[in-house]
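Only one protein chain is missing from this complex, and each of the others stays in its spot.
Presenting subunit A:
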Amino acid sequence: MSGGTRGAVPLHTKNTVAQDMLTHLFTKPTLNSAEDFPSVPQPEIKAALDRLASRSMVEYVTIDSEQATLTPEAEAIVQEGSHEFKVWSAVKQAGRIAIKDLPNFVGADSARVGSGNAFKNKWIKKDGDSLVLVAEEVKDVTRDRLREIQDTKTLSDAKLLNDYKKRKLVTFSKVISYTINKGPKYAIEMPVEVTDLTVEMIASGEWEKANFKGYNFAALGAPQNAGSLHPLNKVRTEFRTLFFNLGFTEMPTGHFVDSAFWNFEALYVPQQHPARDAQDTFFISYPPKSDKPRADPYTDNTLDDIEAGARRLYAANEKRKRVPRDYEAYWENIKAVHENGGDFGSIGYRYSWSEDEALRLVLRTHTTAVSTAVLHRLAEDPRPARYFSIDRVFRNETVDATHLAEFHQVEGVIADFGLTLGGLMRFLEDFFSKMGIDGLRFKPAYNPYTEPSMEIFGYHTGLGKWVEIGNSGMFRPEMLEPMGLPRDMRVYGFGLSLERPTMIKYGVSNIRELLGHKVDLGFIQSNPAVRLDKN
């Protein structure tokens, strides 16, 4: 495809109307379209004028007027004379006509209308049951007036004209005509126009005297056949940038499958917690079960590599000790903290903890499963750290307009010494203000792995109400201390879905129109670039 669908008005040099106008103007300074081009339909005149005017070859003024047109009946009168005249003529010719015979001479219509008028005009009179002549000579005024209307399209006697309209002898119609004068670039002939500047024209110098075709500035340009990124990923990019600006390191989320241990137990979600119902969690039937937690060199190396810079930067002169993780101890600690609280200041859930249950494989229900493994790694060398991830999670939901069995979770984790709950609020205020959401409110909530837990509410001006925009909290000591993190290290966690803010922000009401194979390609192609701070 080339060229716009609505480019410059095409110019046909052989257009005879336009050329005729130019020719006429050569001899006559002012034209009137109604007089000079009476047989050319108005739209053609207008099109020709626009072409010429857009090139400043003519100037024109539009005249709106009403004109009277004779009906077929009136046209017959102009041809044959009025009904009364026809009656008078017939009587004059015959000398005497019986009234009942009159229709045979002039026709039924003229006989009915014409005799009355001929009496009124004292042209004829009754003699017994016959008609005889009164006036030897008559003037057919009606015919004369109608002929005048036929010639001039109007009549000076407006009252009479209206009378004719009532008698259905004339009709009125709106007429557009134009007064046409020469324009500043008038020429007797249509000039040759070029549509575009070409390399050849520049080389030959021809461009200097070339007459360029005018451009239609009201039209769209040519479509770009552009590629596009998915709107949800564009929002994801905004979030990632936001996290990077705030000093967060991305977590390795490259496994959809996790063990119940990492997805639930390590987060202090008890084995009988309702979230672990088959109603909410996808369990895996094959492979049958997970191994106990153990070192994962590939993931560890990845994290070591991407954190190497930060370590060097902050190492300064202190020599930091790194205590390797003891997975066996971690496993035992988790068992203890569930069963009786272990040595972690808790009374525990006081139930009998099943290893088999902990080794069941699930599709991860949250990326917090990954955060847990990353925090466990942090216990090797506890230091302030910030991590984030944005990746797919799975819930065994019944699919509807707001629920899919998979969606993206945006999650941030901040570990530091001496963190306070108000600090988390302050941080979240800053985080969400960068998405254009100010004035957050925090609602106490329940979450098995955070205490305190806070639901984050933002005011949605469009909906006119407070909406929940995310979840947050401080991870429970029962989750952190079994990892070996020191008691005075506290960890914020916060999360939201990628889909929900995108749907709210862009007015998408059905999640299936945003994620999955049913998304309309037109939506992907036309969705504007995303700037969360600018709406």
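Keep in mind that, in the parts below, contacts are C-beta pairs under 8 Å (C-beta built on N, C-alpha and C of every residue); 3 or more make two chains touch, one makes a residue touch a chain; residues count from 1.
Note that contacts and distances are computed from a predicted model.
For the omitted chain of this complex, the UniProt record lists the protein as "Phenylalanine--tRNA ligase beta subunit", which is one of "GTP-binding protein", "Small ribosomal subunit protein mS29", "Actin-related protein 2/3 complex subunit" or "Phenylalanine--tRNA ligase beta subunit". Interface note for the absent chain: among A:112, A:255, A:434 or A:460, the touching residue is A:255.
Considering the full assembly, A:278 is the residue among A:158, A:218 or A:278 that touches the omitted chain. From the options A:39, A:79, A:156 or A:398, the residue with contact to the unseen chain in the full assembly is A:398. Taking the whole complex into account, subunit A touches the unshown chain at residues 225-230, 232-233, 237, 240, 243-259, 262, 272, 274, 277-279, 282-287, 289-294, 296, 302, 305-307, 309-310, 313-314, 341, 344-351, 361, 363, 384-386, 392, 394, 396-399, 404-406, 414, 416-427, 429-430, 441-446, 448, 451-454, 474, 476-478, 490, 492, 515-522, 524-525.
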